[in-house]
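A single protein chain has been removed from this complex, and every other one stays in its place.
Here the chain labels run A, B and C in written order, and each chain numbers its own residues starting at 1.
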Amino acid sequence: MGTFLASRVMTDIFGGLATGAVVALIALSLVIIWQSTHVLNFAQGAMGMFATFVGMNLVFHGLNYWLCLVLSVVTGMVLGGVTERVLIRPLYGKPEINPIVVMIGFLGVIEAVIASIWTTNITMLPSPFSQIYYQSAGHTILVSPFIFYEVAVVAAVVIAIALLFRRTNLGLQMRAAALAPEVSRLLGVRVGRLLTLGWILSTGVGTLAAVVVSTGQVLAPTNMDGIFVSAFIAAAVGGLESPLGAIVAGLAIGLTEQFILDFWSTSIAPLSGVIVLVIGLSLRPQGLFTKHVSRRV
Amino acid sequence: MSRVRIRRAATLASASALTLGMLSAGLAVSAGAASTPGVTAHTVTIGATVPLSGIAAGYAEVSAATAAVFDYVNAHGGVNGRRIIYLRKDDCYNINALGCTAGVGNTPTLTQTQTLVTQDHVFAEVGSLGTAAQDSVIGYLNQNKVPDLFVSSGSSDWNRAQYPLLFGYQTSYQAEGKILARWILGHKKGAVVGVIGQGDDFGANGLAGLLAGGLSIASKDQLTYSPLDGVTGNFSDITQALTTLKGDNATVVVLDSIPPLTSYIMAAANKMSYSPQWVVSSVGSDPSSVNNPLLANAITLDPYPAANNRTNPWNIWLRKIITKDKNSRAWFPNFYSGAFKGQLDGNMVYGASEGVAFVEALHSLGKNVTRAGIVKAMMTTHFATPSLTPLSYSRTNHQGLQGGAIARIVPNSDPTQPPHFAALLGNAEYTTGDYSNSPIIVSKQKITPIPGYLK
Amino acid sequence: MVRSLSQRYPTSFRLVASVVLCALALAVTFVLTPLDDSKLAGGAAMSIVILGLSWLIGWSGQVSLGNAGFMAIGAYTTAIWANHHTTSPIIWSLFLSTVLGGVSGLVLALPATRLRGPYLAGMTLAFSFAVAPLAIDSRSLTGGSGGLFINFLNAPSWFANLFSGSDALVKANAQWPADVAIVVAAVAFFFMANLFRSRTGRALRLVRDNEVAAELVGVNLQRTRTLAFVISAAYAGLGGSMMTLLSGSVTPQTYGLTLSILLLTLMVLGGIGTLSGAVIGGLIYSYSDNIVSVVNKVTGVNPTSTFGANLKGIVFGVLLILTMMLAPRGLVGLGSYLRRLVRR
Partner (left out) sequence: MIRVENLSVSYGAVTALRDVTFEAPTGKITTVIGANGAGKTTLLRTISGLVKPRQGSIRLGEFDLVGTATEDIARRGVAHVPEGRGVIEELTVEENLRLGALASKVDLAEGIARQFTQFPALESRRRNYAATLSGGERQMLAMARALIARPSVLLLDEPSLGLAPQVTADMMRTISELCTSEDLTVILVEQNAKSALRIAHDAVVLHIGRVAAFGTAGEVAADESLRRYYLGLVT
């Protein structure tokens, strides 16, 4: 019994980390946009799904999975850049509810557009890695090659982004543009372009997450809704400003959800985000990893 | 300031006057002669809310087959000189998502039913489909005294005293569960049995039937999925349920699911290399609707003669009706192209049977068509339909069919392709009255002859 | 116009105005077809919810995506109560739903009102996302994913006797719920009109516009925000209750994120923070299918194609974006703009 419980807990930890990794990735993409433009992109999940539909649908026409993945991510990046230029740029300096409402409207439009272009049959996007769980000595451990793929993608992206921001001049300029746009402009930094770049980067990451989520799953316009909510909560609990906070909180939500799923109830699982949010924000209302609160009056 | 106030007051006064005027006008408008709604000298208008798009769009064939029967009857002079006008309104299985093109809000079934009743003035609803969908409007139909006949669902909800105008059609989920349980007990003795049911009355009634049939299912193996899974694309509860059942070494799994979910569940199980003996409710086992090779060898219940039986007179008659209909190609695309070309399927037989039954009830009324009359006819008519078990209603039983024959889905000769039909394994069985206490009876019903006026 | 009335005149005037406008709306239901009556009823119920949201966003500057969740609380309260007390007058259902909506608002407000802007939006988003699964899970109470069903509102005999002819029953059964919904909405609007004028209303505006100044004049920020949130939730509860009474059922999928987004859209289209904006929002809800079919006709899009079916989402999403970018005060703002243009 003890070993059974131990293997069940281990299984949950693996599964939770896999879910959490994707949540963390979306949370990270939200933080990137928040840092650069102080907009909370409610359409992030849907935009990623749109790009996924554009690229990954070609799998069904015989194209290679990896080529489609690249196509999806590029589509996501273009969509992000255009969105920032057309929808977000005119709203800088307006009340904060305005961009929120606009992005919510955009969310509705994208989901409707996806549903109207692609027939919404239940079609499963094939996975390049087996989703069959490993067996060991007659016991099933709920880890599959696919889960390793999921975690590896997320880890690679997180490391790449960390390197970009910490080690490159472009990253330095992006940070500066987000932290102090006016000063940056005075130093010759092309802030407008960098904000667009922030969106491009963010939707690229978001699309990658959407592709990973949809792989081996039914491709549906609403695939990302639940994950987006979790990711949003992760970003908020992490303090919205902190990439590290978003990642940690994302993993925490994944684990919480997995354990609730296993030990409590499948239907309660969507509540795990709320639970983490309430606990996290009660402990530190300004976010777990935020050093100081700056409030615009 | 004060002048503004006076003017406002004047506005309000004139508004009140207008109010009274409109009130009296409104009362004058609604005067008219009393007659039976939907019935004229040469027509009877009936309607149904059915999924034509969205998650359960595969069932569109059911009401199309019903309509084809009416078209045939109309072409041959109608019923006692009256043509049947059949209005099929798309309600997307009452779930306005996933490809739903009905264009109606959050309560599609209610909105479409209101349209049928208040705008189209239907005489009755015939063959409206879906448990949850009909549940949401039976109160409305009852309130407005509209008969709701041959509901395409096997829920026990249609058999309630407070709804005297409501009659179910499909094999009762409970009776079906009970008969399936008997097969499992007879053929898979001692096996751990799990069940994955749709999280509404369909799943609940099905489970109740299995348990009434004497099957013991551990409570942790009684699992449900949300019918919204197909809408949200989030199938985590199904994955979780399969993981549990696999962990418990369940070798028999009963599915109370609609066809797309049957297909999904089987695919998901296959992905985790889990292959129990599937036992699938007739709701979700039609090979052409499931369209998945994994369905092969599943056990199901078939209330009708096997669809591939080309000698059964009803099947011959039905083939004629289907192919002769002017809308045939639009309504039955599977009959004209794809893997199931030229084949009758369960949906067609089902829908046509409802059409036949309504024509028989209407026929028995003669010239005098009233709502009270049709309700009475429902309980007195001896229906002759393709079904393997008797269809009969009484004052206390509005359930509809109560059985069928156990059938096995025959694998396709190419195992990578979906199976095409089910083979009946024996005689039809059915229960009568209260499913939980009444025994299972083996049907002696021979093929009922097709009434002369339908030929 | 209604807002200017509410600001300039005393309570008694607002009472008269509410009664007259309500009577006018009731009169209209007599001439409408039964189908239009049903649509109008839904719009009246929805306008209550929109008004509550409009108050929260327009007057306190807090964004909530959780009002669909509070509607669900009201909707389920009504269904559960009605199933256990089949003969109790609907006023009890309405009252209980309003109170429970408010109480659940209070529970959520405790952590939520400490949060600002995007945090609050996210918290309420999470709430609205969790309601459906919770309702599905609490099967014994909520009927699971199948939901709960209650009796449809029956027209009392004195009302039914007003009508005659073959259509009388259908007309009476369609109009009675509409009239009930209109009266309930009128009461809700009357209270809100007074609330706009009240001390709380003014305090709320101040908090929205300048927290520091509000604190200086002795406004308790936390309490004022919480109160605004609770009132908004109570209105959602009332609207949800009305929705259940009108549709005779409650199902979990009705009250998801999509509805929250729809509420926000209707409120923005009508005009944030105004009574007339909420009325317009409600009317848009009633006739949204007609609006879309007009768009269908104009563009020639086949309504039963997949694109036609999703046209509604696209049309309303685009309208929401355009309104927010070009005319953030909605149709009400556009109206007063046009009036000023005419006067000039």
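The rule is short, and it goes like this: contacts are C-beta pairs under 8 Å (C-beta built on N, C-alpha and C of every residue); 3 or more make two chains touch, one makes a residue touch a chain.
Note that the structure is a prediction, hence the values are computed from the model and not measured.
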Check your understanding: Any idea which chains on screen the missing one touches?
Key -> A
Exercise for review: With the full complex in mind, choose from A:173, A:202 or A:258 the residue touching the hidden chain.
Suggested key: A:173
Point to revise | Candidates A:191, A:233 or A:248 - the one touching the absent chain | key: A:191
Exercise for review: Kindly note down the residues of chain A that lie in touch with the hidden chain.
Suggested key: 169, 172-173, 175-176, 179-180, 182-191
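Heads up, the rule we're going with is that only the chains that are shown with their structure count from here on.
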Practice item. List the centre-to-centre spacing of chain A and chain C in whole Å, with centres computed as mean CA coordinates. Key: 32
Exercise for review: Could you give the separation in Å between the centres of chain B and chain C, each centre being the mean of its C-alpha atoms?
Suggested key: 35
Review point. Using the touch rule from the top of the page, what residues of chain A touch 2 or more other chains?
Key: 115, 119-120, 225-226, 267, 269
Practice item. Identify all positions of chain C at which a residue touches two or more other chains, and write them in rising order. Key: 136, 306, 309, 312
**Study point:** chain C - residues contacting chain A, complex
**Key:** 57, 61, 63, 65, 111, 114-119, 121-123, 125-127, 129-130, 133-134, 136-137, 210-212, 257, 261, 264-265, 268, 306-307, 309-314, 316-321, 324-325, 328
Revision key, fill the gap. The answer for chain A against chain C in the complex is residues 34, 40, 42, 87, 90-91, 94-98, 100-102, 104-113, 115-117, 119-120, 225-226, 229, 232-233, 235-236, 240, 265, 267-271, 273-274, 277-278, 281-282, 285, 295, 297
**Study point:** Of all residues in chain C, those that touch chain B in their complex
**Key:** 5, 9, 16-17, 20-21, 23-24, 26-31, 33-35, 38, 42, 132, 136, 139, 144-147, 149-152, 154, 162-171, 173-174, 247-249, 251-254, 259, 288-289, 292-293, 303-306, 308-309, 312
